[in-house]
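What follows is a short report on a single structure.
Complex shown without one protein chain; remaining protein chains in place.
Chains: A and B, in written order; residue numbering restarts at 1 for each.
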Amino acid sequence: MSRSEAGADPRQAWQQAYDKGEKRDVEFTTLSGAPLAPLYGPEDAPFDAERDLGLPGQYPYTRGVHPTMYRGRLWTMRQFAGFGSARQTNERFKYLLKHGQTGLSTAFDFPTLMGYDSDSPRAKGEVGQVGVAISSLRDMRALFDGIPMGEVSTSMTINGPAPIMLGFYIACGEAQGVSKAKLSGTIQNDILKEYQAQHAWLVPAEPALRMIVDVMDYCSREVPKFNTISISGYHIREAGSTAAQELAFTLANGMEYVRRGVERGLDVDAFAPRLSFFFDSHLDFFEEIAKFRAARRIWARHMKEKVGAKDPRSWMLRFHTQTAGVSLTAQQPENNIVRTAFEAMAAVLGGTQSLHTNSMDETLSLPTEKAVKIALRTQQIISEETEVAHVADPLGGSWYVEALTNRLEEEAGRYFAEIERRGGVVPATEQGWIQREIHRSAYAYQRALEQGRKKMVGVNCYNEEEGKVPAIELHRIDPSVEKEQVEGLRQLRAKRDAAKAKGALDDVRDAAKGSDNLLQRFVAAAHADCTIGEIADVLRECFGEYKEPRIL
Amino acid sequence: MRDGSAARYNARTVEGTSKSPQPSLSERFARGDKGALARAISWAENNDPRFPALFAELWPKVGRARRIGVTGPPGAGKSTLVNELARATRAQGRTVGILAVDPSSPFTGGALLGDRIRMEERTADSGVYIRSMASRKSHGGLSRAAVDACDAIDAFGIDDVVLETVGVGQAEYDVVSAADTVLVVLCPGAGDGIQAMKAGILEVADVLVVNKAELPGADRLVVDLSEAAHIRTAGRGRWTPPVVAASAGRGEGIEDVLAAIEAHRAHLGDAGLAAARREKRVAQVRRVFDERLSELLWDRGGWTGRARGLLDGGASTYDVVARLVAGMAAQLQEQASGATPGRGSTT
Partner (left out) sequence: MSERKIRVLVAKPGLDGHDRGAKTVATVLRDHGMEVVYTGLHQTPEMIAEAAMQEDVDVVGLSILSGAHMELFPRVREELVKRGKGDVLLVGGGIIPYDDMEKLEQGGYARLFGPGTRTDDIAEYIKAEMGRRFAQEPA
């Protein structure tokens, strides 16, 4: 094949025609900034179908974790909800269940996420603002009032005090007469990404990791249907990372949790099947699909080949997806419905197990009921009208998608090596290196946006006249929520058996200083009406507080 | 863009609209108002024409504080160590002032000053004052401003002044050398011992701190540094910098660091300390002198333009300087015999 025969080679002929052709003056890169070829062919995407892709439900699960995929069961439509008081969120839960939602997902307010009671001075102005305030078992019981806990699966997005909250949940189930073995759901409980991106933490890494292993241990014995960690890339991505960074840091965190469990002497096949993942679905359709596929492949290979897990369920990466909050704009907010639809479609084509679609008004405040309903309807339109859910991994074998999948896997591999060089994920986080990597990407994207190299409709192109306030209705939190919560806590403290509460806190302290399983003590403390702030204070006293490293 | 409301907002917050008599900065300073101390440091930093007069009032109170310099490569854990030293000295009932110097960007002149993040617990303590300072452009100017800032903190009545700089270069050493005792902080891995020695840390260190002593390689670093320090100083009647292992992140070894500082001060003795301080003051006089001279002669004399002209006329560098120096000498004589320069009249 000499050059003189170029005319005979269609690929070269195309290349010449391409080189001569006019091109628009934009950057042809992925959303993460990786350069893209104008066309992908077999030479760009070398893969061995059997070794690298497998089949749905087969190792290495690149094409999905179930043999039937969505023909067997659709993804769970799980809208994150929570605001104000437990009673108000309970109403929203019932509304969502009535409209066809199939699982519950709880957002907590910042005081709860940081382990403070609603009446703490640190909580002022923030009670019930971005999620529900849960300070005690009493609040938890109000949250699930009239909802059969043995029948719905519940996801709880909380990390620093996650083991305490799980204690409330288990105690609440017991109060409803539901045995621990019947409780199903997911607790986020992913502290590493909190240090790296989301920043709602309680104690330093070592004691926090010990509590996470306590949860894995306890649940593998007592609450077998509960997913004990939702290893989350979502917040890493929302903090500004690229797709490759989201993939790499999330999986590195997951590998660390597994290592800690194994170090404790737990059987990996007893706890690993209960680890799940949580990713972002951003606007770069193909890059996102490739990310989900690469994630499954990397995890399966790690768990089987490096960790030596035997149970295929330990190899499977199951994940929840949320559409990208950062892709939404305050300008022309209705456009957000369209963005969210594309992102949701990518999650479905990427084989997600559950999905949250964002509401159009979330850059301005908590979503209104109408906006939430449209977001849920978006998922229903995908599942019922588009016919995309009938075929597993429909983009498998696409040269472009396979090339992206390979590239993301390689990029992640380079990050794993650097993390290793830094002594592991905990030192890399304590040094602030991971946070700086994320900040650099966020900053680069912001500059690209401001210089017009990347576009956002309504922000740096197709803008409408400035100063036009979007005429959408906003959801506001009634300030009386804080008062109600404070009063509720006062009553709780007055009415509870003080000696019993103190005893339960002493037991928590003993376990914290020793090595007994803390989750067991948290369940007992919940029954004794101890509050989240009181329990967290004991942990802060025993372990100290986490201090953020310098990033800038 | 909501111009109307922005204008209303601005109108309410413009400075200097109130005409009521306010206490002077030196009055507020004397009353113990930290805001006045902060403003005094800004004046020093900005080379504000009001600073020399204020400084004259502070001068009698300068010289009581213990001054500790802390330097070392990035990532050695200096801020964490400073935070722990402050915690420990506060526990002894002493007040602490911290001056944290970070580099300015040579391209934009801006700076990110992030050291407070590691000292957050100290912010709420009324016995602690923390100030971040950017290195700005010239290292001579930085050292001058940093010493002025230390003097101001000292005159404010604070017991311990901790001066922290990031880096391993001459500029950073020049800054910290204004302290009575200089700590050089290293850690295994990041601040490789041999590299640091090449960069001359042993010249400036009175105490060597091996931080993050829990990491592998710390023991080796302690041994290497001790040997190097010993070889350099043994038998010459000089102070041998002790090497102290610490783990600031865990609050370990802090007492040992404080003990080493005290040992160094004891070694100096009152007379030695006074002599060292006098030499350091001479260095500061020299810095101010250089700045004044440059400002009086070069800036105000319009010498940049003259240099251009001479160069255009074909003169070499040294020819230009010889002609300029002669011209400056004439200008100085003229000024000495008549008009006082009166700084501040032109800003």
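In this section, a contact is a pair of C-beta atoms (placed from the backbone, for glycine too) under 8 Å apart; a residue touches a chain by one contact, two chains touch by 3 or more.
These numbers come from a predicted model, not from an experiment.
Note that the absent chain touches A, B when the full complex is taken as a whole.
Within the complete assembly, A:S365 is the residue of A:Q12, A:S365 or A:S398 that touches the hidden chain.
From the options B:P49, B:G169, B:G189 or B:G301, the residue with contact to the chain not on display is B:P49. Here the missing chain is touched by one residue of A:Y116, A:W315 or A:Y400, and it is A:Y116. Looking at A:Q12, A:T29, A:T329 or A:Q431, the residue that reaches the missing chain in the full complex is A:T329. Listed by residue number, the positions of chain B touching the unshown chain are 2, 5-6, 8-10, 12-16, 33-35, 38-39, 41-42, 45-49, 104-105, 108-114, 116-117, 120, 123-124, 129-132, 134, 136, 295, 299, 344, 346-347. Across the interface with the omitted chain, chain A contributes residues 110-111, 113-114, 116, 122-126, 129-130, 194, 198-200, 238-240, 326, 329-331, 363-366, 439, 442-443, 446, 450, 456, 458-460, 469-470, 474, 476-477, 548, 551-552.
By our rule, only the chains that are shown with their structure count from here on.
Rounded to a whole number, the gap between the C-alpha centres of chain A and chain B is 45 angstrom.
Chain A contributes residues 431, 466-467, 547-552 to its touches with chain B in the complex.
Partner chain A is touched in their complex by these residues of chain B: 1-2, 75, 79, 112, 114-115, 117-118, 120.
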